[in-house]
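I'd like to ask you about the structure that follows.
Removed: one protein chain of the complex. Kept in place: all other protein chains.
Moving on to chain A:
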Amino acid sequence: MLRKQRVSFSNNAGLKKIQNRNSGTRNKDTVIACWKQQPTHSADMAGGKGRGIAAFSFNIESLGLSRGNMPQTREGPNKLYPDVEFKPVPLKEGEDEDYMLALKQEIRGTMRLLPHNIKPLAGKGDVERYKERYQRQNMLDEEWTPDWQLFPKELMPQKKKLNVKPVGAKKKPIKVSSKEKADVLSKLDELEKKDVKSDEEKEEKKTTEEGEEEEIEGEELEEEELEEENDYIASYFEDGDDFGAGSDENMDEGATY
């Protein structure tokens, strides 16, 4: 037992000396005087001076620490949801707050319906959904044109009217981005049909991009156009049926089998 104690004493000799110097002497003078006796201390890191004993390069007392009660070391990053010691203060209640709450929710709802709220391009389905018509009716003032005096000119959408096209009479001019129509129109009719058809498709894409600037009827016209572009024909023919012989009565009833 004695031997062990002696061994432990000799190992901790240096540490105990330092501890004796630091602890109990709160007086700055003695602390400074002590440290002054070892002028090379500041150059030594803790490992060198203490020969393996933990020693700090600064005066721990000045921070209020002591060897006995060091703060806990961190063992990793903070918890993502740390524990909360104190319960938070309850919200203010009152008619002011209730009214402002109602206002806030109302504003949020209204601003969703305004034309300022720009929707990303939802791919247009093949068929216009039934609810879209009613949702659109809810939108307040679907069109909105800013006063271009206050805006830079480059933000104006390019407006050019469509030239007359042989396929599909469009009742109202739809504002689309301009394509090179002049070249197209100068070609032969068949070429013109082909080009205009492909232009139409591109224009329809553009018009879908324009979105809110279209009239509702214009979109419906587009739907018809799209349907016309399909390969499906209004009446069904199977091989073996008489072409065109299907009488009108049959066609009215439905597809012929």
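Heads up, the rule we're going with is that contacts are C-beta pairs under 8 Å (C-beta built on N, C-alpha and C of every residue); 3 or more make two chains touch, one makes a residue touch a chain; residues count from 1.
The definition used in the following text is that contacts and distances are computed from a predicted model.
Novice: One chain of this complex is not shown here; going by its UniProt record, which of these names is it: "Trafficking protein particle complex subunit", "MOT2 protein", "CENPN protein" or "DNA-directed RNA polymerase III subunit RPC3"?
Specialist: "DNA-directed RNA polymerase III subunit RPC3"
Novice: Provide the residue numbers of chain A that touch the chain removed from this figure.
Specialist: 26, 28, 32, 35, 41-42, 56-59, 62-65, 69, 71, 77-82, 84-92, 96-97, 99-101, 103-105, 107-108, 110-112, 114, 116-121, 137, 141, 143, 146-147, 149-152, 154-157, 177, 209-210
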